[in-house]
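Only one protein chain is missing from this complex, and each of the others stays in its spot.
Up next is chain A:
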Amino acid sequence: MDKTLAHATISVDPEGYLTDFSQWNKEIGIEIAKEQGIEMSDKHWAIIDYIQQKFKEEEPLSIRGIKKSGVIDIKAFYDLFPGGPLKKATMIAGVPKPKSCI
């Protein structure tokens, strides 16, 4: 379904994840973050960059991967994206929700 964010029309799935990553830009990321009650900072963007890079490399995301990434530790990750960090961060990053159970 279509949704208008940051003066652009994007297609999202029923949960609100972008279905086409090419439609993503930083302004859209900021707007999705706002909907999730998150004010983006440099630390947030560092994670988003990491997630988008993994997505482009077609590598699966996991909380263990975040721990090993060197970008952030898990405690800070939960603090930055409260209430489901990987789910929220991937939504802001414009990539699909991770399918992994870990």
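Please note the rule applied: contacts are C-beta pairs under 8 Å (C-beta built on N, C-alpha and C of every residue); 3 or more make two chains touch, one makes a residue touch a chain; residues count from 1.
Criterion: contacts and distances are computed from a predicted model.
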Suppose you had to identify the omitted chain by its UniProt name; would it be "Sugar ABC transporter ATP-binding protein", "Peroxiredoxin family protein", "Carbon monoxide dehydrogenase subunit G" or "NADH-quinone oxidoreductase subunit NuoF"? "Peroxiredoxin family protein"
Interface residues of chain A toward the undisplayed chain are 15, 36, 60, 62-65, 67, 73-75, 78, 82-88, 100-102
